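Take a look at chain A:
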Amino acid sequence: MTVPTQTSPQPGPATANDVVLTVDRLNVMYQVDNPVHAVKDVSLTLRRGEILGLAGESGCGKTTLAYAINRLHKPPAEVTSGSITFHDRGGRDIDLLALENEELRAFRWSKLSMVFQGAMNALNPVISIRAQLEDVLTTHEPKMSKQQRRERCAEVLRLVGVDPARMNSFPHEFSGGMRQRVMIAMALLLDPQVIIMDEPTTALDVVVQRGILQEILRLRDELGYAVIFITHDLPLLLELSDRIAVMLKGEVVEYATAEQIYRLPAHPYTRRLLDSFPSLTGDRGAFLRTGESSARDHATEPDPTKGKRP
Partner candidate 1 sequence: MRYYARKIGFYLVALWAALTLNFLIPRLMPGNPVDILMAKLQQRGGVVDPEARRSYELLLGANTDEPLLSQYFSYLGNMARGDLGVSVSAFPAPVSDVIWQSLPWTIVLVGIATLISFVLGVVLGALVGWRRGTWLDSLVPATTVLSAVPYFWLALILAAIFASALRWFPLLGGYDVSLMPGWNWEFISSAVYYGTLPALTIVISSVGGWLLGMRNMMVSTSSDDYILTAQAKGLREGRIMTRYAARNAVLPSVAGFAISLGFVVSGSIVTEQVFSYPGIGSKLLQAVQNNDYALMQGIFLVITVAVLGANMIVDLLYGVIDPRTRVGN
Partner candidate 2 sequence: AAGCTGSANNGGGGAGGTDADTLIVYTGQAGDWQINFNPYSPTMLEGPGTIFEPLFYYNNLSDSEPTPRLGTDFSWNEDGTELTISLRSDATWTDGEPFTAADVEFTLDMVAENPTLNSTGYAGDAEAVDDTTVRITFEEPAYMEEAQILGKLFIVPEHIWADLEDPATNVMENPVGTGPFTLGQFTPQAFTLTANPDYYDGEPALKNVRYVALSGNQSGADALSAGTIDWQTGPVPDIANVSENYPGYEAITVPMNQTTLMTCSNAEMGCTGPQTDQAVRQAIYYAIDRTQLNALAFENTSSEISPGFALLERDAEYISDQLPEPTAPMSPDTARSDELLQGAGWTKGGDGIYAKDGERLSLTVKVVAGWTDYITAVDTMAQQLKAAGIELVAQQVSWNEWSDARGRGEYQLLIDSLYQGPAADPYFLYSYFFSSDTTAPVGEVAQPNFARYSDPAVDEALAALKSINPEDTAARQAQFDVIQTRIAEAMPYIPVLTGGTTSEYHAEKFTGWPTLDNLYAIPAVWSRPDQSQIFLNLKPAS
């Protein structure tokens, strides 16, 4: 299955100014008794304001990649080779792997923030939302006055549709969807250029999920940050993102625009993934009810009604 990856699908011309993050042949290993090569030779570019989807089944290395980009990986995880470069707004290039403690700390969240897989648990249960929001500001913007801080927190909460009046509440007093919104608000606090979202809506109800996704899109349009959106729900990515990278066992096996992936999936694995999501309104036919093998058969059959296959 070692399909050589296109290092740069380049659906459009990418000027140096345009790109905000470059990942080049990144390798991450878990140095355990039987070392796990969790990320293999992954190369990606992220453009300003772009939503980059990262799809793949559980355990393929999506989270590992995301953590490596933010240098959040801990031993036994280890970046064995490759580079990650952040192209700052001013044009300065930052080699993320070379950042030292204090620089790294200052870099985090101010330029690149994250919304985590289990956002339900990403908030400290015993201190108030406000304290957790202000923590970021006191650390990164020590010069801000108390008043300014409070205003900024209220502002981001308003952005994601949470009533700032509830700022003094504790995480358990919010529903899952609201907590996730608070996390997004927190990610926006310092006006970052990149937000990595690791399965931010997987645990949520479809209706709630939809609401949050709309929020992300709207804010992206307003604020212009780039997003790396990680999920295994390919249809969701197809609807949401500009480009998609499909990962399989640590490798990016397909990297193209959403349109391309939907219409012309090149890799068999991508096709299989697409098939795993029956269309809601599409033809029901004999799709599932004729037995197990039929799903695979169906996968190779052209479906004239949808026209999604060559």
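Quick note on the criterion: contacts are C-beta pairs under 8 Å (C-beta built on N, C-alpha and C of every residue); 3 or more make two chains touch, one makes a residue touch a chain; residues count from 1.
Candidate selection criterion: all candidates are chains of the complex that A comes from, given by their letters.
Predicted, not measured: the structure shown is a model, and the values here were computed from it.
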item	value
Selected neighbour of chain A [touch, this complex] from 1 or 2	1
List of chain A residues in touch with candidate 1 within their complex	70, 72, 104-110, 113-114, 116-119, 121-128, 135-136, 139-140, 169-170, 172-173, 183, 186
